[in-house]
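Every protein chain except one is present and positioned as in the full complex.
For reference, chains read A, B and C in written order, and residue numbers begin at 1 within each chain.
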Amino acid sequence: MSIFNKNFIAAGMAGVFVAGMAASAMSADIRVGITMRMISENGQRYGQMVMDEIDMINESGGINGNMLKATLMNDECKSDKGVANAIKLINQQKVHILIGSTCSSVSLPIVDITEKAGVPQIIPHSTNDKITKKGSAWVFRVPVSGRYYAGVNAKYVGENIGKKIAYLCAADAASQNDCDAMQSQMKSQHGADPAYVAQVQEKEVDFRTHMQKIKSAGVDGIMIAALAETMARALTQSYEAGIPASVRRIGSSSASNSPVPSIAGDAAKGVFFAAAYAAADSRPIARLFNEMVKKRYGVNSPDHDFSQAYDLVRITEIALKNADLKLDDENLAADRTAIRDAIANVKDYNGLASGPISFCAAATPQCRDGNRTAVLIAYTKGGKDYKTEVLARVTMPIDFGL
Amino acid sequence: MTAIYSIFGRISETIEKLAAIHRLLPWILAFALLLPLPQILSALFNDYYIYLANKICIFILLSVGLNIVKGFCGQVTVGHVGLYAIGAVSSALISLHFGWSFWLAFPIGILAAGLAGIVVGLPSVRLEGAYLALATLGLGESVRIMIAVTPLFGSSTGLLSIPAPTIGSFTFDSYTNYYYLVLAAAMIGIYLSFSILRSATGRAFMAVREDTVAAAVHGVNVTKYKLLAFVISALYAGAAGGLFAHMPPGYIHHNNFTIIEMVTLLLMIVLGGIGHIWGGIIGAIIVTIIYDQTLEFYFYQPLLFGLTMVLIVIFMPRGIGGMIDRYLATKKFIASQEEKSNAAS
Amino acid sequence: MPLLETVDLSKSFGGLRAISNLNINIEAGSIHGLIGPNGSGKSTFFNLVTGVYQPDPGSKIIFNGHDITKSASHDIGALGIARTFQLLRLFSEMTVLQNLMVGYHTHVPYGFMSTIFNNSAVVKKDAETKSEMMELLELIGMADYADMPASELSGGQRRLVALGRAMAMRPKLLMLDEPAAGLSPVNVDNLLSIVMALKQRFGLTVLIVEHILKVVMETCDTVTVLDYGEKIGEGSPDAVKDDHAVIEAYLGQEMDDDEVRKAFNS
Partner (left out) sequence: MDFDFSSLFAFLLFGVTIGVVYGIVALGISLIYSGLDIVHFAHGEIYMFGAFFGLVFSHTMGFPYPVALLLAMVCAAVLGMGIERVFYRRLTKGGGGYTVAGMGMIICGFGMSIVLMNIAFLIWGAAAEPFPVDLGMPFQLGDITLPKSYALTAVVAVLLMAALHYFLKKTKLGLAVRAVAANKDIAYLMGINVPMMISLIFGLACGIAAAAGVLIGPMQSVQVEMGYLMLLKAFAAAVVGGFGSLPGAIAGGIVVGIAENLGAAYISPNHKDIYAFLLLILVLMIKPSGLFGIVARVKA
């Protein structure tokens, strides 16, 4: 099984950027609802990016002459708020499509809401497996599912680092999922049991006890699965505890978020992780994107949550263009169905994501986890002006991890 | 302002008149009046407000319960969300793992919360004021952490797909249908709180709040009533938790039970009137509505809430309920004085 | 047989002995006075009898044939001992009527469960209690203030409410802790006549702690004098008045007979 086929994709996106057709005679608004976690600075930027991109679509004439009307709401990564937002957007704003959410624990209940209401939901950031395993026909995931990340990570770790791995897992949905999947992948791919496992609070600040134990366990690598700031603290403390750099630090997918290198500083050097997008990507579209994010939001190397937010808007744009929309009150349900089917028809979208994104009609994870390409990235330099390198790029088999 | 006051005065007079005919009459009437609310809301606004009505009913259960232990019995507890969480998780677990129906899981969840209420209440036997606040804060937060780190209780992903209650072929799976359930629960909860608080039990609670020594000397078993208040409020919290867990989309997560939720609850009873029989109800309705209306100011909203709380405690310690009471009492007093002077002249 | 009997009653706070080996018998139907200078242990005695403090080992308190030495306050209250407090300790946020209804607590004819399952009976019985309490308020002349919060009453009215609250317990023994403190002479007379009326009507036994000696001398059948937690004299008011030890303890030695007489009658 050669999953390391290193297919560097350099396809342009010119077609995607072509402006929409001339405005049709009758124009109405396509309503877009967005609920995202906007309590962190980057969280706010992701939301802003979605809004900005939608504005730009409108400025260039909208979609088939129809303007997009977006409503952005904050769910603070709390499921009850996310649910309230989704219901409000669906019933009050009568949105045609719902974008959200950032956190897996918020996306999970919203899947049920959109399924019942019959509203297409497209997920920008959540990686938890269960989101698509629920079997809703209305949900689409732009990021890479956690199951793929684990496979890539485990393969690389087992072959290049070693089999004695310690795990520190934070108690948020994405990290927990990454951590569990990684452990089961290490078991199934390499027959390796974890050398040390500890679950810590979502915002744990003191890891020294764990680090001391890991140090005396003499491991080959440490997997730290946590949200960015927690991970950064753990990384710093792993060096403070005197665990040498020869023990590789493996991050969960949130390691790509910029707070990790900027808070951890030198401790971020050598950390590697799987993500959907590498800022070190050499494709022209990636270079352009990096430039744009830097200019607009002042972020040096955008993490994959930026690229996913961007890809999401582009995919939505394509789908909305292809959908036959009436955009009046009587046809709301029909329009929603049309948009859903149009998203399901998006095939081989080549954007910022490291591989093509394709959806299909069946309500299965195979169809709805559209992005299967993970890229392995390592930090070569920490601090505010961090640098990354791409170790490998892998497209996983569609059934992997099910 | 006076208009609002007099409306409340009118309402309370009408209620008293109705209650004179039959004590359940006002309740039945209120229930009948509130029953078509989803249809009205749907027609006037949209279905989102039905969801909000559901939320309000659940919050009423929570804040009425909290008001009993805190406002009436004077026990400073800040662990109420922990009990709410216990009710939610146990009810959800029973229907998820054993496949039992809501009608079995829900009472068991309430009972579990009630038992936990005894545990939370035990410190109150020895501790008062700030110490009790610390102990209950610790207990409440421990519950949340236990849920957050135990895979059985949902851990990081939360508990998914908790089934909606059914009666025969009727399923409470839409917010309109679920509203009938939570409305009934909230009405029963309010009714029970009224009967408890207006009986000897309620007077004993207040006596314990005012002066434990004097209460004991006058025959009130202080320990028993403190524990009773905790257990009653825990039962309320458990009921609210169970209803929250089974409410569509049937999902609970440990971050629904944080200190922020506790502060919101506190705001409800403080705003509504701590120790006022209507306090929890008024507070739950107003806070939920204001909360929804200020959603757009998400960065300033918590600031607004915190500041409101501080200012109310300082300038309006009896809350809205207390203000209305004072107005009604003044009016009554003026009327009686006028009567007297009329009789004299 | 005395209604209340204490045997070797002692209480120490740390090293300080507030009450030591006190033997007091209070006969049923009597009015018993308890006097003594400040810090002589009068209030401590009250607190021991009503279970607010636990007495030292070896003490014994017997009320109406029951050993109540280790009983909890609320049980003692249920047996029929009612008391007032020096600082009143009214339930100030509650109305006057509610204060009295708390006093009636031990006689409430329904349990907690019936408040939930049989509310109509509760409402009916509460209405009965209410009218009973209103009668009591009439007796003490506070019926007009029934719905007023206790915190808004004047000092004299508050004393009456405290008395009413104690009477609502339907006690056998009523213990009054300085009932006349801070009252004007007119109010004192009023209060005493109310107490006497209540005693007659309900067949009470009354124990009074009082600083105003006139009150004690005029109303009591028996007077016990305490000093430093010990009994230094007991007998009829007249006997006590002439007891030299009492006068010394109470007033110091330098007073002549005239001054003593003045002090006891003013």
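Operating definition for what follows: contacts are C-beta pairs under 8 Å (C-beta built on N, C-alpha and C of every residue); 3 or more make two chains touch, one makes a residue touch a chain.
Bear in mind that the values here come from a model prediction, so they are computed numbers and not experimental data.
Asks: Kindly name the visible chains that come into contact with the excluded chain.
Replies: A, B
Asks: Which candidate, B:Ser6, B:Gln39 or B:Ser142, sits in contact with the chain we can't see?
Replies: B:Ser142
Asks: Looking at the whole complex, which of B:Val76, B:Leu160, B:Leu197 or B:Ala215 touches the chain that is not displayed?
Replies: In the complete complex, the chain left out is touched by residue B:Val76.
Asks: Write down which of A:Thr35, A:Gln199 or A:Gln308 is the residue touching the left-out chain.
Replies: Missing-chain contact among the listed residues: A:Gln199.
Asks: Given that one chain is not shown, which residue among A:Arg233, A:Arg340 or A:Arg393 touches it?
Replies: Checking the options A:Arg233, A:Arg340 or A:Arg393, the one contacting the hidden chain is A:Arg233.
Asks: Among A:Ile263, A:Ala278 or A:Val293, which residue is in contact with the omitted chain in the full complex?
Replies: A:Ile263
Asks: Over the whole complex, note the residues of chain B touching the chain we left out.
Replies: 70, 74, 76, 78, 122-123, 126-135, 137-139, 141-142, 145-146, 149-150, 259-260, 262-263, 266-267, 270, 274, 299-300, 302-303, 305-310, 313-314, 317
Asks: Residue by residue, what part of chain A touches the chain that was omitted?
Replies: 39-43, 198-201, 203-206, 208-210, 212-213, 215-216, 229, 232-233, 237, 240-242, 259, 262-265
Note that only the chains that are shown with their structure count from here on.
Asks: With chain B set aside and the rest fixed in place, how do the remaining chains group by touching?
Replies: A | C, once chain B is excluded.
Asks: Measuring centre to centre, with centres taken as mean CA positions, what chain is farthest from chain A?
Replies: Relative to chain A, the chain with the farthest C-alpha centre is C.
Asks: What chain sits nearest the middle when you go by CA atom centres?
Replies: B
Asks: Where in chain B do residues touch two or more of the other chains?
Replies: Counting only residues that touch two or more other chains, chain B contributes none.
Asks: What residues of chain A sit close enough to touch chain B in their complex?
Replies: The contact residues of chain A facing chain B are 38, 73-74, 76-80, 83-85, 87-88, 90-92, 94, 104-105, 108-113, 116, 128, 130, 134, 171-173, 175-177, 199, 201-202.
Asks: Residues of chain C touching chain B in their complex?
Replies: Interface residues on the chain C side: 50-52, 72-74, 76-78, 82-83, 85, 89-94, 98, 101-103, 105-106, 108, 110, 112, 115-116, 119-120, 122-123, 126, 165-166, 169.
Asks: Under the stated contact criterion, what part of chain B meets chain C in this complex?
Replies: Contacts found on chain B: 23, 192, 195-196, 198-201, 203-204, 206-207, 209-211, 213-222, 228, 275.
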